[in-house]
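The structure's right below; bear with me while I get my questions together.
The complex appears here minus one protein chain, its other protein chains still in place.
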Amino acid sequence: MKKSLIALAVLGACGAAMAQSSVTLYGMADVWVGKQKTEIGGVDTSTSVLQSGGFNTSRLGFKGSEDLGGGLKANFNLEGALSVDNGTAGGFRFDRQSWVGLSGGFGEVQLGKPWTPYDDTRAMANDTFNANFAASWGTWLGYEDNPRNTIRYNSPNFGGFSGAVAYSLGEDRAISATDSSSSLVSFSLNYANGPIVVGFAHQAEKVESAVPVYLDAPNFLSDAGLTGKTTYNLLNGSYDFGFLKLVGGVNQVKISPDGLGDIKANEWNLGVDVPVGAGFDIGVGIARSTRETGGVDFEEATGLSLGAKYTLSKRTFLYGAYQRVKTEDLLLGGEDKSTLFGLGIQHNF
Amino acid sequence: MKKSLIALAVLGACGAAMAQSSVTLYGMADVWVGKQKTEIGGVDTSTSVLQSGGFNTSRLGFKGSEDLGGGLKANFNLEGALSVDNGTAGGFRFDRQSWVGLSGGFGEVQLGKPWTPYDDTRAMANDTFNANFAASWGTWLGYEDNPRNTIRYNSPNFGGFSGAVAYSLGEDRAISATDSSSSLVSFSLNYANGPIVVGFAHQAEKVESAVPVYLDAPNFLSDAGLTGKTTYNLLNGSYDFGFLKLVGGVNQVKISPDGLGDIKANEWNLGVDVPVGAGFDIGVGIARSTRETGGVDFEEATGLSLGAKYTLSKRTFLYGAYQRVKTEDLLLGGEDKSTLFGLGIQHNF
Partner (left out) sequence: MKKSLIALAVLGACGAAMAQSSVTLYGMADVWVGKQKTEIGGVDTSTSVLQSGGFNTSRLGFKGSEDLGGGLKANFNLEGALSVDNGTAGGFRFDRQSWVGLSGGFGEVQLGKPWTPYDDTRAMANDTFNANFAASWGTWLGYEDNPRNTIRYNSPNFGGFSGAVAYSLGEDRAISATDSSSSLVSFSLNYANGPIVVGFAHQAEKVESAVPVYLDAPNFLSDAGLTGKTTYNLLNGSYDFGFLKLVGGVNQVKISPDGLGDIKANEWNLGVDVPVGAGFDIGVGIARSTRETGGVDFEEATGLSLGAKYTLSKRTFLYGAYQRVKTEDLLLGGEDKSTLFGLGIQHNF
C-alpha cells in the first residue's frame, strides 16, 4: 500500500454506480548546467548551456489500472516529455507513452504508442546508469523507440524469463493512400534472476515510402529519402557483484536500402557502476560503433562517459555528467569530436 | 478511505482561510484495430489501421465545482482530445471543452468554448450508441460543435423539460479588424421523462469573411471560400422499451451562400439498441442525407452502422464496429463508398 501507485483516487466521470478507480499523476524534472563543445571539420565551438534532461528525459504522465476481476486489469499510460529549460516550448503532447490495454494471467496487451521491446532491453542493461549521456547513446546508431499505431504483447514472467513483441502498422507513414504501409517489428527475450540480467532483442523497421511523414525518430533511410529496411540485433546483460555492477552489450545494425548495397554497424559497450558509499554512485562507460559497407570499414564512433550521482532522497539526486564522442572517417582520415560536461538535479514526483 | 472515489480533495492555493474545493481529473482511452476501405472513382484502397477514438473520442480533462453558498456554484471544465495511437502528435490542447461559469436556481451560464445545444441534442438520441461510427455521423453534413468565444445558458429542468441557448461572438473569425465578425447561434428544447426522450435543436452559423481563420469544424461555405449562412434544424428522440431502445431523428440543413442559390439537405436516421444479455449490447443504425439545389436532388449519402459492446466493468468495455457509407451522384450517376470494420477497447478513468 505504500507501494501503491495510487495517487489521485479520482471520482469517475461517467455514472452513478461508478466502480472505484485510480489515476496516478507522476513525473520527473531533470535540469543541468554545463558546457557543450564540438570540433567539426577543425572548427571548435563551445556553448554554456542550461538544459533539460541531462540524466533522464524530464516528463509528466498519467497512468492507471482498474481491477476487472478474475485477475484481469484494464491499464492505461499517457506520458509526455518536458523541456524544463524552455517550458516545453514545442507544446506538450504524450510523445513518450500513450496506450490502453488489458493484463492478466496471459500477460499484457498494449495498444497505441508504447515503447518497443528492443528499446526496453537497451535500457535494461546499458552503461553509465543508462543516463542520457551514456557512452552507448552518444555512439550507437539511432532507432525508433516508441512507434505509432502499435500493438505490443508482454509475456508473463516464467522463472525469470520474459518476452515481448510489438508490431506497428505504420499506416500513417504512407505518402499516398495507394502506398503499402511501412511497418515495424520488435521483440525481446530477457532473463533476470538475482544479480544476473541477460537480454536479446531484435527490431526491424521498414520504410516503404521515400517520404515517410510520421517517423518520430531519426532513420538513416528516410533521412536520405530512401526506401528499404533497417534491422537491429542486440545482446546485452549485467552482473551485480554488490560492490560493483558490470554491464555490457553488442549490437548489430544492418541498413538495407532498396537497390543499393547494405551498410552494417558493429557496436559494443561496456560499463561499470560502483556504489562508493556516503550517497555517491559512480558509473563509467565506453562504447564503439564501426560502420562498414562492401566489407570495408568507413567510419568509427567511439564514446566515453562518466557519471556521478549524489542521492538526496529516494526521489531526488544531484549528478555530474561527462561524455566524449569521437567520430573518425576511416577512408579519408579526419575526425569530429563532441564533449559535454555538466552538473544537474533530478527530482521525481 | 483509500478507496474513496473522490479525487483530489484539493485545498486551494490562494489564501489562508481557503474554502475547500475539488478538482476531478478524468479521461477516456479508446483504441481500435481494423480496416478502412474506400472506393472512390472506381479506385479501391484498403488500409489496416490502429487508431484512437473508435467508439468515442479519447480525452483528458480537469473539472471542478465550488459551492458559493445559497445554491450558487462556480464551475469550470477543461477537456482535450487525445490521439492515443500517436501520442496526440499535434499537441495537447483543451479543444473539447474549455469554460468557466456559474450555476444556481436560475440555471447555468458557461463562458468560453462549450458544446453547442444543437450538438448536445444530436448526441442525446443518436443511432448506434451515438458511437463515432454511428450511421448518422458518417452520413449527415458536418457542423461546428464547440465554437470559440461563446456564452451558453442552460435552463433548469422543469418537469422533464430543459432548454439551452448559446451565442458565439466569433471575433476571431474576421480576417481584418474592420470586418464585421462571424457568429453562431444555437438553441435546444429537450424533454426527458422515464423511457421517453425528445429534443428539438437549431443552429445557425454565419460566415462573414471568405477566409475565416478560426473555424474549428468543417464548414461548406468557408471550405469553398464563400460567405453566407448555414442553418440546422433537428428533431429527434428515443423510446426505451427495456428489451430494446428505438432512436431516430430528422435534420434539415440549409446552406445559403451570399449571392448564390441555396443548397438543402434532408436527413434522417433510425436506430435500435438491444441489450442482449451476458454483458452484450448490440446497436444498429441507418441514416440518409439527400442534398438538393433549385428543387433538384443532386447527391445522396446513405449509411449503415452496426456496433456491439461487451461490458467488462462500469468503466471499461470491448467493442466491435462496422460502418458503411455510400455517396451517390444523382445527376451523373456513379457512387463512392467507404467501409470500416474494427475491434477496440474503451477505458474510462
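To keep things simple, chains are lettered A and B as they appear, and every chain counts its residues starting from 1.
Following the convention adopted for this analysis, a residue touches a chain if its C-beta (ideal position, glycine included) is under 8 Å from a C-beta of that chain, and two chains touch if they have at least 3 such contacts.
Just so it is clear, the model here is predicted, and its values are computed rather than measured.
Undergrad: Can you say which of B:87, B:112 or B:199 touches the chain missing from this structure?
TA: Considering all chains, including the one not shown, the answer is B:112.
Undergrad: From the list B:66, B:108, B:297 or B:336, which touches the chain that is not on show?
TA: Of the listed residues, the one touching the omitted chain is B:66.
Undergrad: Which listed residue, B:150, B:182 or B:203, touches the chain dropped from view?
TA: Going through B:150, B:182 or B:203 one by one, B:150 is the residue touching the chain not shown.
Undergrad: By the contact definition given up top, give the residues of subunit A that touch the hidden chain.
TA: Subunit A touches the missing chain through residues 2-8, 24-27, 29-31, 33, 38, 43, 45, 47-52, 60, 63, 82-92, 312-316, 345, 347-349.
Undergrad: For subunit B, which residues lie in contact with the unshown chain of the complex?
TA: 8-21, 23, 25, 62, 64, 66, 68-69, 72, 74-76, 78, 80, 90-102, 111-113, 146, 148-151, 169, 171-172, 174, 177-178, 181, 214, 216
In this section, only the chains that are shown with their structure count from here on.
Undergrad: Averaging only over C-alpha atoms, locate the centres of subunit A and subunit B and give their separation in whole Å.
TA: It comes to 38 Å between the two C-alpha centres.
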